[in-house]
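Remarks on the structure that follows.
With one protein chain withheld, the remaining protein chains of the complex are depicted in position.
The block that comes next holds chain A.
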Amino acid sequence: MNVLSHYKYVFQMQFLRNAGFLVFMILIQILISIGIVIGFTYLLPAPDTNSILFLATGAPTIILIFTGLVILPQQVGTAKSDGYMEFMRTWPVNRGVILGADTTIWLIITLPGIIISSIVAHLMFSPGYDISWTVIPALLMIALTSIGVGYGFSYLLSPTASLALSQVIVFGALMFSPVNFPLERLPEWLQALHQVLPIYSMAEVMRASLAASTFEATAGNYINLLIWCVLGYGGAIFILNRK
């Protein structure tokens, strides 16, 4: 049997198994992303178009980080503790197929939030979107990095440790990462740290494709994402195949 039909059945299995949860998550994602665009403007006394553009182009990145590095590790933790992970390991399919099918599902649940929040932001603030064709590869690359890293650490760590890490990430990504504001506002050591971590590169790549006339991403950003993506998936596949 070929990989494609395995992929189809594994996808159906995983999707139907989580159907109710996924619908719920999609709704939450929509709320969060609209919340970021609107809610954060309350933090700023007199938000100018530039700050709003930062928020509007940061929200999709937050959604992708939230999905890949927070919700996904929690789901993996549950699958580990209730024995579903062990059961998946007995399936007569390539483990990469399971990872691929799951990735597709995670990708799908982020899309409604990203699209709807962008439309809402555009209608409310017209912050100056200038969407380039690169948005599709950029979105894929950011999502894959986030999901890959999420898989990597949640497979590697115990459920409790990965839950703790995901809590740190959600807080760090919202408050201490240059996603919703420029990098220069952070202290130097945090700036240096964000040159290595993938969050800043995700935000830059996303911004450059949603508002191409205002922002630019460097080749370094793309390379950073690529490395983290490979590390994440590589680690996850290694652990899935470990005996």
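Here, a contact is a pair of C-beta atoms (placed from the backbone, for glycine too) under 8 Å apart; a residue touches a chain by one contact, two chains touch by 3 or more; residues count from 1.
Just so it is clear, contacts and distances are computed from a predicted model.
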Item to check | Protein that the absent chain corresponds to, by UniProt name, given "Molybdopterin synthase sulfur carrier subunit", "Fumarate reductase subunit C", "ABC transporter ATP-binding protein" or "Rod shape-determining protein RodA" | outcome: "ABC transporter ATP-binding protein"
Checklist outcome for this item: Contact with the hidden chain, among A:Trp91, A:Phe176 or A:Tyr222, goes to A:Trp91
Checklist entry - In the complete complex, which positions of chain A touch the hidden chain? => result 1, 5-6, 9-10, 12-13, 16-21, 79, 82-84, 86-87, 89-94, 243
